[in-house]
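Quick one: the structure is below, and I'll ask about it shortly.
Note that this complex is displayed minus one protein chain, with the remaining chains in position.
Right, chain A next:
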Amino acid sequence: MTMNYSIDPSAATLLPLAKKEGIATVWDRHKAMQPQCGFGQLGVCCRICWKGPCRIDPFGDGPQRGICGADADTIVARNVIRMIASGTAAHSEHGRHVALAMLGVAEGKLPDYTIRDEEKLRAVAAKLGLDTTGKDLHDIAGEVALVTLGDFQNQDHDKPCRWIASTLTEKRLERLAGLHALPHNIDAMVTQILARTHVGCDADATNLIVGGIKGALADFDGMCLATELSDILFGTPQPTVTAANLGVLKEDAVNIAVHGHNPLLSEVVCDVAVLMEEEARRAGAGGGINIVGVCCTGNEVMVRHGIPLAANYLSQELALITGAVDAMVVDVQCIMPSVSEIGACFHTEIITTMDDNKIPGATHVPFREPTAAENARQIVTLAIDAFRRRNPQRVVIPDAKQTAVVGFGAEAIVGALGALNADDPLKPLIDSIANGNIRGIALFAGCNNTQTTQDSSFVTMAKKLARNNVLLLATGCGAGAFAKHGLMTQEATLEYAGDSLKAVLTAVGTEAGLGGPLPLVLHMGSCVDNSRAVAVAVAVANRLGVDLDQLPLVASAPEAMSEKAVAIGTWSVALGIPTHVGTMPQITGSPAVTKLLTETAKELLGGYFMVELDPDKAADRLLAVIDERRRGLGI
């Protein structure tokens, strides 16, 4: 029974326990929700005005238009691009937050933060076209922050956002400009989508989708800047060895789970925890303080500091059911509101930190950057207090723990390759692709979804692609899945990689001083860090003088669920990358929108969506696309 829910071994231990204790989990709620509304699944239900809700009969017998006259195509297109707007808003609020923090650091107003990667700051300034000669670090940081914030403010419609303009290939920029799809201002894109989908506005499905694509590219812009500025403030990921799954919780330590997405607070919590070890020991925790990650906050601290990852999206509740988490500190995005209810079944403090993300039943510690360390101290103190209330009898930490070698940002990958060829680091990669040792590259991203057995599609697809010599990159909860299932190890490379891929990974890993191959799947970071994969792809494309839609590069979100995933998938398509989705998207009620995204997009953008729920078949389709691209390049 349990195994239909998840292939995660910790679920097998903890779900029966939850059942025994009468604690409902996400899977129980999924079951109670069945069957789900067909109109919603098809995307043909409109609630955009109060004449509604309206729903279109997908089979032609009943109403074909909403009360205002909108048909299925209009309604589906509006619904899906509203999801893009929300995803874009989520990522770029995160980005704005980091950019403002950087400005604060530059102005000397945030004593708890510093610039940890000076080299990256200079590189970013140069990339953005800023003249930095003779300027001191804080001035440069200030300029970078202001230029970045300009991407939220620019009112000149003909001037694209600075980050996107300095990130993509020339050809891609021209192509997107030709479609009027280059965003000039992130906020404006979100607003524009909401404006054009208001009752009585844009009704042309194609025009709506192009507007959505533009919004999704604004999402890409927001992700790029969030990732790069976070690296400057908190350090650029470098390969480190750590561990994943719930076995990383410690019975004798104060366990603090940091959950959500934004590193601004979690980083400081990590810093402060080190200083409060003694206090924890005085409270009886011989093991001191153990910070573990959940979801993308987890990925952020994992790739930067090697902090172990306890859970990805669908197992966040399981972390609490261990009875060993003393505090779960959450910020924004992908936090199930159920955590406070489950926390209340135990001694666990659920601590919200952002004023615009509260959960009933949780303790709220308002987090402010100028007082970050103080806030973090408050949080750790709450965790230590909770530890004192912990009932050792109820602690069940599953014996599930896998080693994970993580931290392969663009710099780390180029760095590892540089060990083979210092003058031209990309050459070994390009040569391997050209001679077929690496058949192609696949980026795995995105969520977990109760419609798929947790992690299973990720693992099935990765094993099949690796056997066929596809180089695998991963971010977000997909990366979490691979880490938990031991696919980010050298052993996994030896076991699952095809012969030629194994040879390449071994050559690079050995040269880079890892004493063996690179891990089978390279962990690039959180979901906001998908831009890292694009950075590598753009470098390769530029080096070859081709555009992104010619590279044997594919993306996949086999267990996607969030609006952010819709935005990411859409920009991925817009950048020319064939993108697989393993969840049925809520668009099939409109043949026009379905065709637009899965077929017409190919002509317009080079990238397109592929929907395939069966992971085995999905892997075959991705291989076919990779081969088609290879033929196109004549290799």
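Criterion: contacts are C-beta pairs under 8 Å (C-beta built on N, C-alpha and C of every residue); 3 or more make two chains touch, one makes a residue touch a chain; residues count from 1.
Throughout what follows, contacts and distances are computed from a predicted model.
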Should one name the undisplayed chain from "Electron transfer flavoprotein subunit alpha/FixB family protein", "Flagellar basal-body rod protein FlgG", "4Fe-4S dicluster domain-containing protein" or "Hemin ABC transporter substrate-binding protein" using UniProt, the answer is "4Fe-4S dicluster domain-containing protein"
In the whole complex, of A:Q41, A:T132 or A:T191, the residue touching the missing chain would be A:Q41
Quick one: say which of A:G60, A:G134 or A:P392 touches the chain that got left out.
-> A:G60
Considering the entire assembly, which residues of chain A contact the chain that has been omitted?
-> 35, 37-39, 41-42, 55, 58-62, 584, 588-589, 591, 594
